[in-house]
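Heads up, one of the protein chains got dropped from this complex, but the rest are sitting where they should.
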Amino acid sequence: MRSKGGRDWNAASFGQKVAAFAGLAFLHLPVWVIVIYAFTTEDRTYQFPPPGLTLHWFSVAFAREDIWAALRMSLSVASVATAMALVLGTLAAFALAQGRFRGREAITLLFVLPIALPGIITGIALLSAFKLGGIQPGYWTIVTGHATFCIVIVHNNVIARLRRLPQSWIEASMDLGADGFQTFRYVLLPQIATALLAGGMLAFALSFDEIIVTLFTAGHEKTLPIWFFNELFRPRERPITNVVAVSVVLITMIPILLAYWLTRPREFESK
Amino acid sequence: MTPAIELAGVSRLFGAVRALDNVSLSIAPGEFFALLGPSGSGKTTCLRLIAGFDHPTSGKILLDGDDVTDIPPFERSVNTVFQDYALFPHMDVAENVAYGPKVQGISAPERRRLALEMLELVRLAAFADRAPAQLSGGQKQRVALARALINKPKVLLLDEPLGALDLRLREEMQIELKAIQQKIGITFVYVTHDQGEALSMADRVAVFRDGRVEQLDSPRDLYERPRTAFVARFVGSANVIEGELARRVTGGGRAFAIRAEAIEVLAPGAPLPDGALSCEGLLEDIHYHGATSRWHVRTDAGQTIVAVLPEGAAAAVPHGSRVRLAWSRENIVPLADS
Partner (left out) sequence: MQHPPMRAIATFLYGRRGFYLSLLLLPPLLWLGTVYLGSLLALLMHSFYAIDEFTARIVPKLTLATYRQLVSQPAHVDIVLRTLGMAVAVTLTAAVVAFPVANYMARYATPRMKAFFYVGVMLPMWTSYLVKVYAWRLVLAKQGVLSWFLDQLGLAPALDAALQTPVIGGPSLASSYLGMFIVFVYMWLPFMILPLTAALERVPQSLLQASADLGARPGQTFRNIVLPLALPGLAAGSVFTFSLTLGDYIIPSVVGAPGYFIGMMVYQQQGTAGNLPLAAAFSVVPIILIAIYLSLAKRLGAFDAL
């Protein structure tokens, strides 16, 4: 093979490396900026660099009851939505992993829509439905909206795992005397456990952070993102908002990282 | 005696495709029975129907005289060794083997004892606590075998179990499988596309073609008396003489088979033994196989005949030379129209 001036195919040029890392840095810097701002002593402007660093705002934020109430609401909604999603999403994944049947394409499309269409569509659609049905927005309308896309997240995770399971395992289990329930318990569940966990955690994090649909379905209830959204336009509360922002990032980082670690490609999955 | 397995008029259609077409056969208890055929011939479909992973479109499947057609696999006294072994990666070897007793509710210590017993049978007791991923192909296959035998099924089904092994290992396993079968005495139903495997291991072989059983016989009868051209070519690679060449050789039009090792190669015009049939042609190639050589001769009628000669039987002649092929009239096997 003629080599182009001794080019090493497996090494990027310096320029390519810079561009790649620059892109990555671009993705991360803004959030790190918030972290710095959470410690600033200046509370009136967005002055950079911060004139001083302090932990003062953290203690102020921790004393605020409205923040805790919003946090409790978010946790509660996320838990319920995730629990519903785990059940419904797994049922759907098992059905759709079976193979071809009539209507499968249509149902698959139905499961893509909640994340394919922007959140505003989901939000206003739900609101229209509530208005039509005379339902008052409240806790359960929020949960309803969240559960809908959480189901899709769990379903995607579980079905991806199921598709990598050889059919012969299920047949072998039944061949040896285990019926469908036993096969699920002894063979399938251990295999999809990580996918279930990962899907559940992603769904939880998404629900916890959700704002776009929630603004339409919340009524008077306040989730943490809604609290945050209201604060965006109140300059006096800026440092506390920063503290909450940093806390939210840290809290949701944990399930995200865990979910990634659980579903990273492994060597021994089959055979 | 009640057959161990009986298929009565079984068909399996996938849309318009007839994977199995009105197949009927019966397998005797304690028999080593082979389902032989090329891919897509229906042999694997047949196996899956016996196991219960699939349901026939029509016909009945009987196990020990009982109709099991509508009975799910977990209720049939049949166990399977899968082509990809299908060992559960989240259990170690002993737990894999003990799976059958586990789902029947047998206590942990008891089923471990049973599992170790089975692993002794396949000489893998030392690997009991290993993970399946740490085993070689041959070892995995033996674990799969132990796992399938622990329930003491009436019938053991094997779906091309040796396909992934290399030649030496395959031959060892063939001997071992046959020995185990004779030791335990249960019926084995063995699917393979390798006719050598079927011939060496089975008591009887069913040759599948396009969803039908073309011939069901003992290995010897299949080899020496193939009934159709397909069987003749598939089992033992006999030469199928038909059409113009058949007319020239026998005077009649009927196709016949002649085994490669039954053919002698002579110089053109050499004297023929009494009652011999012959034809002439040009030598295309000689393939050296160690103990034997395969001579490919293109006859005047256009068809190529292969003769297998033991080493040293005939002096090598240059390619393109004219040779005479001869064989005894007794050795020809008339074939039915396919």
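In this document, chain identifiers A and B correspond to the written order of the chains, with residue numbering beginning at 1 in each.
We adopt the following convention: a residue touches a chain if its C-beta (ideal position, glycine included) is under 8 Å from a C-beta of that chain, and two chains touch if they have at least 3 such contacts.
Only a predicted model underlies this, so the values are computations on that prediction, with no experimental measurement involved.
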Checklist entry - Among the chains present, which touch the one that was left out? => result A, B
Next on the checklist: For the chain not shown, which residue from A:Ala61, A:Leu127 or A:Ile240 touches it across the whole complex?
Outcome noted: A:Leu127
Checklist outcome for this item: Out of B:Val103, B:Val122, B:Ile180 or B:Ala206, only one touches the absent chain, namely B:Val103
Next on the checklist: Tell me which stretches of chain B touch the chain missing from the display.
Outcome noted: 55, 70-72, 74-75, 103-105
Checklist outcome for this item: On chain A, the omitted chain is touched by residues 1-2, 4, 7, 9-12, 16-17, 19-20, 22-24, 26-31, 33-34, 37, 45-49, 87-89, 91-92, 94-95, 98, 101, 107, 110-111, 113-114, 116-122, 124-129, 131-132, 144, 147-148, 151, 155, 178-182, 202, 205-206, 208-209, 211-212, 215-216, 225, 228-229, 232, 241, 245, 248-249, 252-253, 256-257, 260, 264
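The rule we apply is simple: only the chains that are shown with their structure count from here on.
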Item to check | Contacting residues of chain B [partner chain A, same complex] | outcome: 51-53, 72-74, 78-80, 82-90, 99-100, 102-104, 131-133, 140, 147-148, 151
Checklist outcome for this item: The residues of chain A that touch chain B in their complex are 166, 168-169, 171-179, 182, 186-187, 190-191, 267-271
